[in-house]
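First the structure, which I've put down as structure tokens, then a few questions once you've had a look.
All protein chains of the complex are present and in place, except for one that has been dropped.
Our next item is chain A:
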């Protein structure tokens, strides 16, 4: 017994200086101790960093899980109470009689956190985009620099876009929630632009992935003056596109299941841009009677 211990110790001592060719592989698992570990932790410059096993990163306490569960159950309780009150938590008569509704307004940092900005940096371009609260916290300012220089990866032909998109509404337990805009027929925006033409995109988040690139677009032409302008875009004007290509088979957008709204700038003009948005709302314009602006004739008439 004592002999075995001395033998093991001697092999450990030896492993400090050199690796015994036969004994170390056989006894490697037995004689690993802190001494040999310290000696083998030296890394030569340029060598790969030590790999930390993934189980070391796991937090085994349940505290975070309990807190998350409590938050989600609280959200579920609130949703149940809202369900008893009426659609979207407001009373039924409010839903029936409303003609205007403010969906997004920009007054605090939390309102800004409901939006995501992106630019062509994700494909290797050089445009910059930033989002901040405007003066006196009255509105959001989306600004940046558009750069149409094409990234040199051999396959991209065009570049130069910046966009801002609302995060989809999320209910309790990360379930998707949709907006019901069927009571309204116009998008109402109070903006102050710089004369550039923007594209407004509405995403309806379809169930199947075949249609996940479907987007309804229309243009927003800004004036650029020192005055704020109120732009009304009827939903009948929105056309269907998929992956940036306008589709042949057009149909009006169905407003009962809207997921996100977005703004994109891609007018092929290099230089700075700026768009201030006060609020984004919905309007039921009773004077607007158009149901769909495109292809209202019968496409395959029966002869």
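Methods note: a contact is a pair of C-beta atoms (placed from the backbone, for glycine too) under 8 Å apart; a residue touches a chain by one contact, two chains touch by 3 or more; residues count from 1.
Just so we're on the same page, contacts and distances are computed from a predicted model.
Choosing from "NADH-ubiquinone oxidoreductase chain 2", "Aspartoacylase", "Cytochrome c domain-containing protein" or "ATPase phospholipid transporting 11A", the protein name stored in UniProt for the chain missing from the display reads "NADH-ubiquinone oxidoreductase chain 2". From the options A:232, A:251 or A:268, the residue with contact to the chain not on display is A:251. The omitted chain makes contact with just one of the residues A:58, A:97 or A:174: A:97. Of the candidate positions A:118, A:138 or A:183, contact with the hidden chain is made by A:183. Of the options A:42, A:55 or A:208, the residue whose C-beta touches the omitted chain is A:208. Mapped onto chain A, the interface with the missing chain covers residues 83-84, 86-88, 92-93, 95-97, 99, 180, 182-183, 185, 204, 206-208, 211, 214, 249, 251, 254, 256-257, 284-289, 291.
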